[in-house]
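Only one protein chain is missing from this complex, and each of the others stays in its spot.
After this line comes chain A, so read on.
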C-alpha cells in the first residue's frame, strides 16, 4: 500500500473514563498535573493540554522531535464561551482567545520545552488517525527519523451534544513513531462490512488498539491498521 513504513517505538495514553490498567503507559488519573510545564504557563492549559505536555516531555525529553497534533473538535468549551460572549456583546477574553486556536497546546509546550522543530495541528473530520499516519509518512519521506503524533479529543460542550451522532470520550494518546526500528504499523484497505461496523476512530479507540483490545478502522478512508508483535 505504501513505500514509507512507520514503526511504533513507544506511546503514552490518558483515558480518565477507563478502569485502571496494568500497563503503566496508560493513565486514568482524573486530575493530571502538568508538572512538565511551569506554573505560569500551565495555568492556561486544560486537563487535556496538561496531559499532552507531560506526554511530550516523557517521549521527547530533549525537545528535538517534530510534533503532529490532531483533534477532531479542538477546544470546544473555550470557543463556545467566546461565541456566547460575542452574542451578548461582551468583550472577548484575550487569554481564552489565545488558547482556543487548534495549535494552542503545542504552542505552550514549545515555549515550555524550547522545541523549535515543526509543530503541526490538524483536524480531519473523524479521519484523524489516517491523517496522522499520512503526515508522518510525509515527514519520513522528507528525511525525519522520528515524529510524535498526538491525538486528543473531548466531549463536545453540552449544548451541542444533541447534534453529535458519535459522542466523544475524553482521552489523549501520544505515539513515538520512527521510520524503522520499532513495531511496524501495517496499513490495509478494510472491507465494507468492517467499515460499516466501525465509528470514526477516537483517541479512546486508538488506546484500545494499542492495548490489543480492538481493531483500528477508519470507515471514511476505508482503512485499517495492524501492529506487528
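Following the convention adopted for this analysis, a contact is a pair of C-beta atoms (placed from the backbone, for glycine too) under 8 Å apart; a residue touches a chain by one contact, two chains touch by 3 or more; residues count from 1.
Criterion: contacts and distances are computed from a predicted model.
*Asks:* Out of "Caspase family protein", "Outer membrane receptor protein involved in Fe transport", "Phosphopantetheine-binding protein" or "Antagonist of KipI", flag the one the UniProt entry gives for the chain missing from this complex.
*Replies:* The correct option from "Caspase family protein", "Outer membrane receptor protein involved in Fe transport", "Phosphopantetheine-binding protein" or "Antagonist of KipI" is "Phosphopantetheine-binding protein", the UniProt name of the unshown chain.
*Asks:* Out of A:79, A:93, A:194 or A:220, point to the residue that touches the absent chain in the complete complex.
*Replies:* Residue touching the chain left out of view: A:93.
*Asks:* Among A:21, A:42, A:117 or A:222, which one touches the chain that has been omitted from the display?
*Replies:* A:42
*Asks:* Residues of chain A in contact with the chain that isn't shown?
*Replies:* Its contact residues with the unshown chain are 39-40, 42-44, 91, 93-95, 98.
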